[in-house]
Every structure is written in structure tokens, then in C-alpha cells.
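Worksheet: the structure to be examined is printed underneath.
What follows is subunit A.
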Amino acid sequence: MMVAEPGLAVLAVCLPLLYPVMALRANWHRAMCFALPLLPLPAFFLAVSSDSGWQLELPWLLNGGLWAMDDLRRLFLLLTAVLWTVAGVYAVGYLALPHMRRFCVCWGLTLAGNLGLTMAVDIGSFYSFFALMTFAGYGLIVHEGTKEAHYAGRVYMAMAVLGEMSILAGLLLAASAADSQLLTDLPTALARAPQRDLIVALLIAGFGVKAGLPLLHFWLPLAHPVAPTPASAVLSGAMIKAGLLGWLVTLPFGEVALSGWGASMVIAGAVGAIGAAILGVLQHRPKAVLAYSSISQMGLMVLMLGAALADPERAPVLFSVIGLYALHHGLAKGSLFLSAGVSLPAGRMGQVVTWILIALPGLSLAGLPFTSGALAKLAMKAGLAEDSLDFALAGYLPPLMTAGAIATLLLVLRYLWTLSAKLETGHNPPMLLAGWLAAVTASLIAFWWMPWDVAGLVKAPVWLPASYQVWALVWPMLISLALAGLALLVNQKRSSARS
Partner candidate 1 sequence: MIRALRTCFIALACIAFSAVLGASIWVIAGDPGQGNLSQLLSENMSRSGVEHPVTAVLLNFRSYDTLLEIGVLVIAGIAGISMSKTTSLEDPELRTSDPLLYALQRWFIPLMLVLAGYLLWAGADRPGGAFQAGAVLAATGVLMRLGGIPMEFLRPGLLLRLGLALGFSVFLLAAVVSVIGGDAFLAYPPGMAKPLILVIESVLTLSIAMVLLALFVSAPVNDAEDPEEGDPS
Partner candidate 2 sequence: MTLEQWLPVFALMISLAASLVIFALPETGYVRRTSVNLGAAVLKLVVVIVMVWGVFHGVNYGVSFTMLPGVTFVLRADALSMMFAGLSAVLWLLTTIYAVGYLEDSPNRRRFFGFFSLCVASTMGIALAGNLFTFFLFYEMLTLSTYPLVVHRGTEKALRAGRTYLIYTLTGGAVLLFAIAWLHSLAGDLSFRDGGHFVDADPDIHRSLILIFILLVAGLGVKAALFPLHGWLPQAMVAPAPVSALLHAVAVVKAGAFGIVRVVYDVYGVEASSALGLLAPLSWLAAFTILYASTRALWQVDLKRRLAFSTISQVSYIILGIALAGPLAAVGGLVHLLHQGIMKITLFFCAGNYAETLGIHRIDEMDGAGQRMPGTSVAFTIGAFGMIGAPPLAGFITKWVMGSGALAVNMDWVILVLVGSSLLNAAYFLPIVHRLWFREVKGAWPEERHWGRLETSPWLFWPPLLTAVVTVVIGVLASLPFSPLSWAELIVLREYAP
Partner candidate 3 sequence: MTPSLLYAMAGAVLCGIGLFGLLRLSHLLRKLLAFNIMGSGVFLIMVGLPQHHVGPDPVPQALVLTGIVVAIAATALAVVLIRRYYHQSGMASLEGEADSREGGPL
Partner candidate 4 sequence: MTLWLMAGLLFTPLAWAVLTLLTDFVWGRRVTWVGILVQVFVSLGLWLTVAQNGGFYYDLGGWGAPLGIELRVDGLAVTFVLLTAAVASACGLHAGVYIDRHKSWHRYFWPLFWFLWSGLNAVWLGGDLFNLYVGLELISLSAVGLVALGGNANALRASIRYLLAALLGSLAYLLGVALIYGQFGTLSIAGVVLWLDSHSASAGPGLALALMVTGLALKTALFPLHRWLPPAHGIAKSPVSALLSALVVKASFYIAARLWLAFGESLGNQAAAQAVGFMGSAAVIWGSWLACKQVQLKQVVAYSSVAQIGYLFLLFPLTYSVSDSISLQAQQGITLQVISHALAKAAMFLAAGNLILSVGSSRVDALAGVSRFLPFSLFSFGLAGVSLMSLPPSGGFAAKWLLLQASLGSGQWWWALVLLAGGLLSAAYLFRIYRASFAEIPETDQFFHPSKSLEVIPMVLALMALGLGFVSEQVLSVMALPFAEEGAP
């Protein structure tokens, strides 16, 4: 199947890229809407079927194009493809008529950018797809056209352009240091580059805007509530991961021990995880809560990234853990976001099932045993085990992880609480329901058959955690449940006092 991959790759990128041509005919807008879920399918087959390792040489593209696939990129490609397919199905049911064609055009271009950057190895095409995704994403955010949407869009665009420019500067400096146009050469060259710290700072800041580092995250809580539900699902699930991928492919892991940068990234991750949780709990709109939950989860991943930066030997192991965690978070967060748009069925029994299906991805996020969350948490715990890491803040990692777990569950409970206030009973359009259910099944069931590997961190069979691990997963949940109950009591007292 070697020949097919490059062709499939070009098809995967070109299909969504040429999709906007359909917008030329006014009366094709219904067809455009139904085509949405089909766009990511070639990418999905590419991710699932091909064994990573193929390369596609495009000498005429920009400064000499090169597309390739390795295990890490395959994970991200898989995540992107699955999430966009599911969101596409959901969007078919969700979309209303006004500006339909404009939304579809922006959806197609963003998808093309997202898919392209997972495969691009040369700087030119990587940066092109990244910019395409950023600028087209703007169209998804301001789709509703309300004043708040335009404000969010303006903030998003301002920060995105700043991020783009710092990436451009970073890549320029790195490319001239490496004297080559390929991303693979960058890490080795960066290790020895004279302006290494400047380049690393620029790249971290540039991709940080997309990944929601603290102090660079302002656009996230503004953009998610205003964006249409499928858009915010995709935004939070796949597009934020692009920033993460950007770090992974450019920063010098495994070449030199950047202890300073590693420490700062760990601190940033911690601040992100806990700070976002505190802010998230105070939010009233369910999607805002989820936005903060995404920032806090990204905080955890930044934590792992910092560790990988500080300790070169552990980098390859941590890469696979980060990839696994990103996959798990993407799918869970996607289904949570899609559930925000669901309305409760009439029957009592239906409502209970719906609530369970809404809650499960949230709990999986918090690390409920037998779910992908548990596996991800265990892999992270094993990856960041204290004895295996030798850098300054290694000691603080386990307590940070537990605090992160508690924060996650608190945010999930807050989300459920705000959602219960907002959800009303009604008929769900069939495609919307199908999309949501597909997302939930992907997160809970299909996850186990996806091609990730935990490199021996968690003993087989991976879906059955050992007894001592169960307790390690459950006690942080119990603490957060207690805290939630306490908050519930205080709230009832205050409401009874007031009424």
C-alpha cells in the first residue's frame, strides 16, 4: 500500500481545500452542508490504514515541499480526522440557513489547514497550513454575527496574528540557523544555535497563543461560548492541539537538557491547570466552563512537555504519553462540547440515559477507571514517576497531577450543574443526535482500538487497572465530590436565606 499513501495524503488535503468551490453556485448550499462530514474521511482512512513512515516529495511547492508521517503525527491526524467527522455529522443537524455557505467555506478551509499541518514536514507548507487554519478559524468564530461574536473574533484575530508573527520570526531564525527548509533539521540545529533562547521563546510564545498558555489564553474563553457548537468542539478538540504539535516538532527535545525552559513550562502548566479550574468554576455558561477545562487539560500536557524538555532521555517516552493524552482529551472534550447543544428527550427513562451519556465523557476526563481517562492518567503518572526524572521540580509533579485531577472533576461537575440549568426538553434533529452519539462512542469505546501505544508504562490488559491503581484514581474524585457537595449546601442555604 506504499503507493497509495502519498496520493491519499494529497487527496486528504485537497478535498477540503477545493470544497469551497461548491460555494460558487447559490442553490448548492444544502448539498454543501451534507458534504461536511465527508471531507475528513480520506484523512481518516489515511490515519487508520497506512503504517507511518511514508514520505511525499513536492519540489515545486513553496521552497521545496516534503510531507511525511510518523507515529506522533499519525496520532494527531487520527484525532483531527475523527473529531472533524463527528463534528461534521453534528453540524449537518445543527446548522441554520443564514450564511450557511460562508460557514461551510470557512469549515472546509480550517479543516484543510488542520489536516495539512499534521503531515507537513517542510517549514513552508507547515506554516502555510497553520496560517490557513488560523485565519479560516476566524470565520467559524464570528459566524453568529452578534456583537459579542465580533468582539471575540477581534481579540482572537489580534492574538492569532501576533502568534503568527512570532512563529514566523522563530522559524526564520531557526531556518537560517539550520540552513535548511525542513522541520526535522530544526531541533538538532537549535541545540547548537547561538540565539537558542530567543528562538525557543518565540516558538513557545507563538504556539502558546494557539495552545492556550496562561496569559496567552484570553481569546479561548471568549471564542468558545460564541462559536457554533460543532465549531467550538473542533476548536477545542483539534485546533488547540495544533499548537502542541507545533512545539513537539520544532523544540529541541532529546538533543540538549533545557532545564530552565523545562522548569518554566512546568510552572506554566501547573498555573494553567489550577488557575483555569478556579476561573472555570465561577463561569455561568456551560461552554465557558468547558473552555476553562480545556485550558486546564492543556496545562497538564504542557506539564509533561516541560518534563520532556528538561530530561532528554525521557523525551521519546513522554512523546507517546502526550500523544495518548491529547487523543483522549480531544475525543472527550469534543463529546462534552457536542452534548452542550443536545436537548433532553421527553421520557423519564430517556432523560436518565442522556444524563449518563453526557456525564460519562466528563468522568472519563477526570480519570474514571475503565475509561480512556484512567489509562491516560496512569500513563502520565508512570511517565512522570519521580525516580525516572532528574530535574529540579521533579518532586512536585505527583502532587500537581493529583491537584489537576481534582480540578478536572470539579470543572466537570460545574459543567453538569450549569448544563442542567440550561438544558430543556425537545426534539433532537437526527443528524445532531447521531453526531453526538458517535462522539461519545468514539471517546469511550472506539478509543481502545486506536493505534496508540503506552510503551510498556501500563501493564496489559490496559483497560483493567490493577487494584492499587483504582484507588489512586478514585480518591481525588472522592475529594472533589465532597467539595462539590459542600458548595451545593452553601448554595442552598444562601438561596433559602434569600427567598
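Operating definition for what follows: a contact is a pair of C-beta atoms (placed from the backbone, for glycine too) under 8 Å apart; a residue touches a chain by one contact, two chains touch by 3 or more; residues count from 1.
Inclusion criterion for the candidates: all candidates are chains of the complex that A comes from, given by their letters.
Predicted, not measured: the structure shown is a model, and the values here were computed from it.
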Identity of the candidate that touches subunit A (this complex; choices 1, 2, 3 or 4): 2
Residues of subunit A touching candidate 2 in the complex: 59-64, 102, 124-125, 127-128, 131, 135, 139, 142, 145, 150, 153, 157, 161-162, 164-166, 168-169, 172-173, 175-176
